[in-house]
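What follows is part of the complex, with its chains left where they were.
Order of writing sets the labels: A, B and C. Residues in every chain begin at 1.
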Amino acid sequence: MSEKQARRGAAQQKLLAFASLIVLVVGFSLASPAFFRIDNIMSILQATSVNGVLAVGVTLVIITGGIDLSIGTLMTFCAVMAGVVLTWGGMPLPLGVAAGIATGALCGLISGTLVAKAKIPPFIATLGMMLILKGLSLIVTGTKPIYFNDTEGYTTISQGSLIGSVIPQFPLPNGVLILFIVAAVIAWVLGRTVLGRYTFALGSNEEAVRLSGVNTDRWKMAIYALAGGIVGIGGILISSRLNSAQPALGLGYELEAIAAVVIGGTSLAGGRGTILGTLIGALIMSVLTNGLRVMSVAPEWQTVVTGAIIIVAVYADQLRRRAAV
Amino acid sequence: MTDLVRMQGIQKRFPGVHALKSVDFDLRRAEVHALMGENGAGKSTLMKILSGVYQPDEGQILIDGAAATLPNPAAAQALGIGIIHQELALMPDLSVAQNIWIGREPRLSFGRIDEARQNADTAALFHAMNIRMDPRAPVGGLTIARQQMVEIAKALSHRSRVLIMDEPTAALNDAEIAELFTIIRKLRDEGVGIIYISHKMDEIRQISDRVTVMRDGAYVGTVEAAETPISRIIQMMVGRELAEAAATIPDLAGAQTALEVRDLTRGTELRKISFQLKKGEILGFAGLMGAGRTELARAIFGAEPADSGEIRINDRPVTIRSPADAVQAGIGYLSEDRKHYGLALGMDVRANIAMASLPRYADRMGRIDESRLGRIARDYIDTLSIRTPGDRQEVRLLSGGNQQKVVIAKWLLRDCDILIFDEPTRGIDVGAKAEIYRLLGELAAAGKAIIVISSELPEVLRLSHRIAVMCEGRLTGILPGGASQEDIMELATRRETLAAE
Amino acid sequence: AQDRMSVALISKGFQHQFWQAVKQGADKAGADLGVDVTFEGPDNETQVDKQMDMLAAALAKKPSAIALAALDSQAVIPQLKQAQAAGIPIIAFDSGVDSDIPVATASTDNVAASAMAADKMAELIGGAGHVAVVGHSQTSATGIDRRDGFVNQMKEKHPDVQIVTIEYGDGDHLKSTEITKAILAANPDIKGIFGTNEGAAIGVLNGAREMNSKVVVIGFDSGKAQKDAIRSGAMAGAITQNPVGIGYETVKAAVAVAKGETVPKDIDTGFFWYDKSNIDAPEIAAVLYD
């Protein structure tokens, strides 16, 4: 019985986690007729896609108790490498996409190695990577954007709509579809697989895991690499949307992604977190940004209100959890 | 004369757990009152209520006959109630003295702390306790046993009228326990009321005046210690009689050597240690605190690999540079410090039990067979009688002893050929202890090679087929099973400096 | 190599294409005139103190001349005095410095440039209707000048055109895209949007495309994407400065001053409107960059 109760409680909790999001959506809908319309909703989802993918990737690292500050500039570097392969190398589309994702995984592996083997605190290791990758993007491109004009179909990766071609009333952009697929796969990995289990275990008590005979270094490196690969997908998405790899972009995106993760209830101390929460966190952020813009709030006030609502949303979440325990 | 403390009808529920069911308890001035019960019976919870950590759902607390509310630890302290928590609550980055005086630092002007006085006070405290410890040493670097001494010193420094000790001796060995008892008796003679929780039955006889027993969160009864035989108390605790079986030492002459250690050395902590362990054998390791037994186990297990020396398994040399290597080679190690080295406290019982064996229960894609793991976890919960609302309960919410059982289950499931148990029964109740002894016997009979490190001599004697004794990082001798306590103590105190003379 | 002349350029940025074009011009002048040219700038246009640190490092190198695009002209005055004392001449570029220390200023009149954008916008939307501005900065000098130039010109000369909203995308392409989409969602009747630099302009373009909007887009600066969009008609036109010229003239003036020659106080490098019709004209093609 108590088990059942607990499970019902957990389900309720999951529903309630949407509370802040729903309050925001309802609020904005009442405040502006332009907000709750299909094209604007699609805009919001589209705006979530890149940040959402980055946030899903960094969720993995954060659950291990680490952090990844390099995701913003890594995203850009992956886009650049995809551009190099596609535009300069003239390779076919799938190879370019693979190059972008592989670049992400490789850089993630390097960060992971610095953290696991060289025992450099994640903050520093990924801060260093952030700067290195930022510079490399500029160096590789000669500070000029790489355009994907000659790569047929590159923009449809994010901007096309597979679903829309079947159900015209629901033109969900592919970028959003990709976000949902990535999120679903990673949620499955976290919940059902050995990798996922060790992700939580490392964040909960790394030494205990090591003393259980688990090769913690190897797993940690794998997790950072996986996160990097996901960031690579983010790089493909953003460059597909901009039809170009913009080498100067990226700095600051890491903070936004980490914010989404933390708003979604994942603890920076490691050991706990959910992909669903991260998605909600990312959605809260884009609903907020879009809603305030649609309401034509002055930009400086947008910043203030965003800050305040983030605090309030997390506070409400705290209260809810405390009530649940 | 009114009681010092009287708790009446105390109720406490946690989600899924009815931890205390209308419990009564009273404490008189100048008495040592033992609180007994199995793991998870609710002892710690009751004491946390008395010390202001938890609030009771129902019930009343009277201090000196007057109703008291204890909304926080500070309120309890103000009423003269001090507590040594079962789970150490220390700040590892602070020094010993800083830990002891936290919140009560002797101050100079401008909020400055009188560090010199604080250290001197601490030194005086240790002197009175008859132990040697540097007040300036960082607590994080101390062994569990020394940390426990710090907790005790901290509680004593409060000069409380009511002193709660929740398993203060779990990590101590006989010499230190004797010192502690001297201190307790002195305090009692000064009129302090002491609540004493322990799973070591022999201590109850030595120290307590009255005994209260709890079972399943309910009050069972209170008896006079001097007039009640231990077997009766055990019966009150577990609800049945326990048969006390002595170790039978098997003939292992023909058995194969499972593990051989040759000249294992690391720094000054381990010096040229060599021994053999046969299949089916239980080798006990005795020694005083800091003798280096844990260090030896960690070296064999690769947690902190040795500088030199050889480890052979089944007569073949193996290289062990990490715990992963060791587990691969078939060695399991149950650490003495479950909280830091044994458990992922935020994860559930099932995940912790599976921690060392996960790949075995996953398919090629790495997908975990949860339903099978769930069955296995529930099996262990039954066999080891782990008190938990289910296998999905977070381990941090379990009582200390039940946490220990989870760690044991983890290594049982891993099914290693060579098992090293470092203080396996720390914090475990009598019933479960007997269960674990039986289990170790069975494992040995099934051909496992087992090392048991224990600071409780009776336990070493009860379990071991042979007894290895260490002192200051050296193996000073190996005695046959059933050796006398005097022989062990002689080896355990054979210091190199003396031997050289 | 010690006796070779050197010019240190401290700009407002280095990652954006505009600044890269300035650098290109400066490098070219360096090669033509046989002087060493260094070029750097902070990450974004808020980092006034970073620019001061750069100036300090440049002073330590004791170059023949320093060229500065000041983020805040008052803040750098003590350092300019230091340079003066050390005998290092200062040239201002991109925007001026409120001081008589710089011997010459090579810049574009951003206010006039975006006033021209306003005129073009009014013309393209038929002299009346709602328009919006996606700015690249709420606080930097160029950001303010271009916004105000556009807004004031509309107010004065085109009273029937109403500016409904001004947002700022920090020159970030993606952010500017999202802003544009929100503007279009909130104001379906909007007729035109002005993006005040390359990132903003491309963002507006992307946003309009993603919303299937036929809104009139006017941009600023150049770059491959803007040029393509203008050729295809997706963007009505844009204002371009002459960044390569700014870089070239700046270094040229710096070298002249360092040699003790006199140079004109103001070097106006001009700005141009370009659209489908004149994009390939030689005088326009010369000031555009990819």
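What we mean here is this: a contact is a pair of C-beta atoms (placed from the backbone, for glycine too) under 8 Å apart; a residue touches a chain by one contact, two chains touch by 3 or more.
All values reported here derive from a predicted model rather than from experimental measurement.
Peer 1: Formula for the whole complex: give the number of copies of each chain kind, using the labels shown.
Peer 2: The total chain composition of this structure file is A x2, B x1, C x1.
We adopt the following convention: only the chains that are shown with their structure count from here on.
Peer 1: Measuring from the mean C-alpha position of chain A to the mean C-alpha position of chain C, what distance in angstrom results?
Peer 2: Chain centroid spacing, chain A to chain C, equals 33 Å.
Peer 1: If you average the CA atoms of chain A and of chain B, how far apart do the two points sit, in angstrom?
Peer 2: 44
Peer 1: Go ahead and note the Å separation of the Cα centroids belonging to chain B and chain C.
Peer 2: 71
Peer 1: Provide the residue numbers of chain B that touch chain A in the complex, in ascending order.
Peer 2: 15-17, 301, 303, 322-324, 326-328, 332-333, 335, 340-347, 351, 354-356, 358-359, 362, 365-368, 370, 389-390, 392, 410, 414
Peer 1: Touching chain C in the complex: which residues of chain A?
Peer 2: Residue positions touching the partner: 32, 34-35, 37, 39-40, 43, 46-47, 50, 138, 143-145, 147, 149, 159, 238, 241-244, 246-249, 251, 286, 289-290, 293-296, 299-300.
Peer 1: Tell me, which parts of chain A touch chain B in their complex?
Peer 2: Residues of chain A touching chain B: 2-3, 5-6, 9, 192-195, 197-198, 200-201, 204-205, 207-215, 271-272, 325.
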